[in-house]
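Quick one: the structure is below, and I'll ask about it shortly.
All protein chains but one are shown in place.
Labels run A, B and C following the written order; every chain starts at residue 1.
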Amino acid sequence: MKIGFIGLGNMGAPMAHNLLKAGHAVNVFDLNTHAVQTLVEAGAKAAASPKAAASDVECVITMLPAAAHVHSVLTAEDGVLAGIPKGVVIVDSSTIDPASVKAFAALASQRGNTFVDAPVSGGTGGAAAGTLTFMVGGSASTYEQVKPVLSAMGKNIVHCGDTGTGQVAKICNNLVLGITMAGVAEAMSLGEALGIDVKVLGGIINTSTGRCWSSDTYNPMPGVIDGAPASRGYTGGFGTDLMLKDLGLATDAAKLARQPVYLGALAQQLYQTMSAKGAGRLDFSAVIKLYRDDRGQGSGNGDAR
Amino acid sequence: MKIGFIGLGNMGAPMAHNLLKAGHAVNVFDLNTHAVQTLVEAGAKAAASPKAAASDVECVITMLPAAAHVHSVLTAEDGVLAGIPKGVVIVDSSTIDPASVKAFAALASQRGNTFVDAPVSGGTGGAAAGTLTFMVGGSASTYEQVKPVLSAMGKNIVHCGDTGTGQVAKICNNLVLGITMAGVAEAMSLGEALGIDVKVLGGIINTSTGRCWSSDTYNPMPGVIDGAPASRGYTGGFGTDLMLKDLGLATDAAKLARQPVYLGALAQQLYQTMSAKGAGRLDFSAVIKLYRDDRGQGSGNGDAR
Amino acid sequence: MKIGFIGLGNMGAPMAHNLLKAGHAVNVFDLNTHAVQTLVEAGAKAAASPKAAASDVECVITMLPAAAHVHSVLTAEDGVLAGIPKGVVIVDSSTIDPASVKAFAALASQRGNTFVDAPVSGGTGGAAAGTLTFMVGGSASTYEQVKPVLSAMGKNIVHCGDTGTGQVAKICNNLVLGITMAGVAEAMSLGEALGIDVKVLGGIINTSTGRCWSSDTYNPMPGVIDGAPASRGYTGGFGTDLMLKDLGLATDAAKLARQPVYLGALAQQLYQTMSAKGAGRLDFSAVIKLYRDDRGQGSGNGDAR
Partner (left out) sequence: MKIGFIGLGNMGAPMAHNLLKAGHAVNVFDLNTHAVQTLVEAGAKAAASPKAAASDVECVITMLPAAAHVHSVLTAEDGVLAGIPKGVVIVDSSTIDPASVKAFAALASQRGNTFVDAPVSGGTGGAAAGTLTFMVGGSASTYEQVKPVLSAMGKNIVHCGDTGTGQVAKICNNLVLGITMAGVAEAMSLGEALGIDVKVLGGIINTSTGRCWSSDTYNPMPGVIDGAPASRGYTGGFGTDLMLKDLGLATDAAKLARQPVYLGALAQQLYQTMSAKGAGRLDFSAVIKLYRDDRGQGSGNGDAR
């Protein structure tokens, strides 16, 4: 199948590689010529513009940092909508706000194209291994149409509902994630301060009602889960600034919907504090530093006089 | 084995029953004579006071609402410490603050007795089924000594460390629980407001990084998990006022330890709001009502003019 | 002086009236023809478009709901920048984000014009009385240039610094306002629940360290300050949705600056809850309803069992 792929960053590049491995013909475009070159060496065809990448293909995939980039890639003079054949589906795997998705879908349909939101989870590891989860927002028929293509890059291709619901699913999951991670950081730090062995505490939580991915798989306390970012200085993993971006999408969507998100808004401030301290590129589980660093300097007794 | 059991409430009564079933001889005491009578009919011996219940036994177990009750049951003129033989272990399964545990342990040791904190999780269902989890704080040898007795009432008997760490484990787990439940309530309500099918959203979260007990087992959104309190009007389950009590223990312990608990303190206010509205006896997952009730009356658009 | 005025809403209309009263010649434009007609009857000249309103004038003033409106009024084909003479100053009194101000200033300077941000405080009352405070962002010379014009509409014309700082001042003041109002609502409600006479409590706070405008001038508790919105069912005053808009500008600006705003983000959620309940048009001091309504239904004792 002939595919146009736009956006060869940490996620997009390995995704495009997996399309090639699956035998698809891929036109690639990115402002980073080095990223393009690497894909060309793997068998892709370099395109001079998004417009060129979208010409004469059966599917277009975009993987970009934010809604503003998707907008320009679609609507620029040499953009996708200027070159794409009628009837071809545009799959956007960027994580953006649901309102922008609806606007882009409207633009695409004016041109006779279908715009599908299909954000991913699984990180750079899942992108390389081809084990990503795709959360797809679109009609049932469009979902069936794009499923085979996405299957070359991911393990779970989930149909979330109509256009925009893929982003809603991604945003809501990461809202829970951002809250539970900070909550586990809080509880593990409190337990440590109160004198329980953190590995014992982790074991109890993970077999009890506090059980969650942030505790049993990705515990932020060093020494509890082997191989978690906490056990390697919070390097790699899912960056604090990325979590901050997703919580920003969640609180903005909540603002538009007049929906309270008390814990989400507070968690956002905690990660924002980490980012302000220069830790934006550390894994988001490093938020536990807010609870543990410079600790034990307080009088540490119950008498606040 | 001869056991004194004090406190025959919703938890204590079934626990004492299981001790009888296991063949132990049990002296019971409670201010509620009806509760005592029921146990006597099951084979227990009624005691006239905590002192009487603790006389001539090999182990004393207390299951009471709060630290103040444990204090009076231990130290009153006709209290446990006035009647208990030297060397006998006192197992307190109440959920109380770690500081009180240390104080009670000191009082007990002055009398030549050992005080062990062994709070439980599993609720009234687990108490009846004998499948409770006991979180035991005490020396390794004391743990080995009480384990057989507790095994008659529970499935998992976990050694958490020294005296007080059982309460620390209970408090920290429930801190995570209170936060994750409110977080899931927030995210599920946001998703609903943004138009995704809540059952689909639940399914995605439960197979992704937002996965937690509060979502995959006890989801607060009606229609997501069959048999969860949300599917029966939030009746039964773990009461909001009980969660409020445990979050109060967590934030108080954090205050003494000079340890920040941002999300825990905010979650406590959410459950406190529910209690103020008269919902203190509903299951704690009813906190989702704060996000869903009276909703959709707002202008519901993004323009705040 | 000849002035083009665009945006004749609840604030803009009385401001334009005061310019006429001061003897200025005013071209007015608004999509609402009734609003235009009223101004014409007062001596203004109706313009067919922002472009027409900005032609042949010595100053252009815009008073619009949000940045998107300012953008289209400036850049549309029949917009201000298409008609304004070189060298003429554009004064925007809308409340918008500082980043948009900088972008609009850049567009204006490309056309040889100066764009000044001059948001106001004082509400519709101050607009009618001509007693508004203008927070002006621009060079010292531009400030001196626009001061006489703004003096016809306001009492205090404050120079805040370079372009954008007028909006920063407005946003930061309203951030404090949104927090203090909710804080006073919290404390007055707590005092009421604990049995102190609220008028006595208000008097103590207003002569002590809790003293603030939200307490001594605009107290949210009914019966404390005569003439405050609380004493007339929270009608009139500064709408909850307007406070929500300004807190949104504050938290968004904080996000861009990587600056934590813990209390501001939480206060935003409180007003968002009010808006979700359909109270978006009530005065923002109605936030006290979150603390007082449905209260006293709880068990109201300290024992959370």
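Note that in this section a residue touches a chain if its C-beta (ideal position, glycine included) is under 8 Å from a C-beta of that chain, and two chains touch if they have at least 3 such contacts.
Just so it is clear, the model here is predicted, and its values are computed rather than measured.
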Given B:55, B:114 or B:273, the one touching the chain that is not displayed: B:273
Missing-partner contacts on subunit C, residue numbers: 98-99, 121, 133, 135, 156, 158, 160-162, 164-165, 168-169, 171-177, 179-180, 182-184, 186-191, 193-197, 200-201, 203-205, 207-215, 218, 250, 253-264, 266-267, 270, 290-291, 295, 298-302
Positions on subunit B where the hidden chain makes contact: 244, 248, 251, 254-255, 258-262, 265-266, 268-269, 272-273, 275-276, 280
Residue numbers in subunit A that touch the chain omitted from display: 65-66, 241-242, 244-245, 248, 262, 266, 273, 275-278, 280, 290, 294-299, 303-305
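Please note the rule applied: only the chains that are shown with their structure count from here on.
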Subunit A onto subunit B, rotation angle from CA fit, given as a multiple of 5 degrees: 180
Chain whose averaged C-alpha position falls nearest the assembly-wide average: A
Chain centre separation (subunit B, subunit C; CA means) in Å: 49
Residues of subunit B engaged with two or more neighbouring chains: 262, 266, 290, 295, 298-299
